[in-house]
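Presenting chain A:
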Amino acid sequence: MNIFFLSIALGMCFLMLFSLYRAIFGPTVLDRLVGVNAIGSKTVILLLLIGFLYERVDMFVDIALAYAFLNFVAVIAASRYFHKRKGLYEESFMD
Partner candidate 1 sequence: METIVSVKPLLAVLVTLFVIPILVSSSSKPNVRESWIFIAGTIKLLLVLSMLPVILEGKQIVLTLFEIAPGAAIAFRVDGLGMLFAIVAASLYLVTSVYSIGYMRGLDEHGQTRFVSFFALAISATIGAAFSANLMTLYLFYEVLSLATYPLVTHHQDANSRLSGRRYLTFILGTSIGLVLPAMIYCYSVTGTLEFSTAGIFAAGELSKPAATVLLLMFVFGFAKAGIMPFHTWLPAAMVAPTPVSALLHAVAVVKVGVFSIVRIITGIFGVELLSEFNLGVMVMTIASVTILVSSCIALSQDELKRRLAFSTISQLSYIVFGVALLTPQGLLGGVIHIAMHAFGKITLFFCAGAIFVATGKKYISQMSGLGKKMPFTFAAFFIGALGVIGLPPSGGFYSKWNLILGTLEAQQTIFMLVLLLSSFLNAFYFLPIIYKGFFGKSEEEGDGPVKIQEANLCLLIPLMFTAFISIVLFFYPTVFVKLINIGLGLL
Partner candidate 2 sequence: MNILVILFLVIGVFFFLGGAIGIMRMPDFYSRLHPAGKLDTLGILAMVMGLAIYNLHHFSYEALLLSLKMFLIVFFVFLSSPTATHSIVDAGMRAGLRHWTKKKGKG
Partner candidate 3 sequence: MDNYPALIVVAPLLAALFAGIAAWIEERLSYPIAVIGLAISTFSAIMTLMTVIASGTIHYRMAGWAPPMGIEYRIDLLNAMVLLLVSGIAFLNLIASYKSVEQETSDRAGSFYTIYLLFVTGLLGVTATGDLFNLYVLIEITSLTSYAMVALGDKDRGPLASLNYVFIGVIGASFYLLGVGYLYLITGSLNMMDVAGILPALKGSSTVLVAFILCMIGVWIKMALFPMHVWLPNAYSYSPVAFARMVAPLMTKVMVYVMIRLMVTVFGFEYIFETLNIADAVVWLATLAILAGGVMALAQKNLKKMLTYIIVCEIGYMVGGAWMGNQLGMTGAILHILNDAIMTFALFLAVGNMVYKLKKVDLTDLKGLFGKMPWTMTGFVLAAFSIIGVPPTCGFFSKWYLILGALEKGAYHFAAALIISSLICAVLFFKVFEICFFEPMSEGHGHGESHSQVAIEEAPISMLIITGFVSLSLIVVGLYSGTIVNTIILPFLK
C-alpha cells in the first residue's frame, strides 16, 4: 500500500507542476494567485499522504489543517489588495 501512496504522491507532485507553471508564468498577478491556490490544495493532500508514508498520519493532519487555514488567509489577503488598490499593473491613485 505504501508504494501506492508513494505513486499517488508522485502523481500529485506531477500535477503540481501545472499549477506551478501558472504560478510562475501566469500573465497576471491573479493568475499566479490561482496557481498558488491550486498548489495549496494539492499540498494539503500531499501532507496527508506523507503522513501515511510515515505511518504517523495523526501528526500530519494538524499540519494539513493549519495549512488549509493559512493558505486561505494568504489568498484572501492577496485578493483584498485589489479591492483597495484598483488597477492590475499600474500604481493606484493613492497620494
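Selection criteria: all candidates are chains of the complex that A comes from, given by their letters.
Keep in mind that, in the parts below, contacts are C-beta pairs under 8 Å (C-beta built on N, C-alpha and C of every residue); 3 or more make two chains touch, one makes a residue touch a chain; residues count from 1.
Values in this document were obtained by computation on a predicted structure and should not be read as measured data.
Novice: For chain A, which of the options 1, 2 or 3 is its touching partner in this complex?
Specialist: The candidate that touches chain A in this complex is 2.
Novice: Spell out the part of chain A that touches candidate 2 in their complex, as residue ranges.
Specialist: Touch list, chain A to candidate 2: 1, 4, 8, 11-12, 15-19, 21-22, 28, 30-31, 33-35, 37-38, 41-42, 44-45, 48-49, 52, 57-58, 61, 64-65, 68-69, 72, 75-76, 78-83, 86-88.
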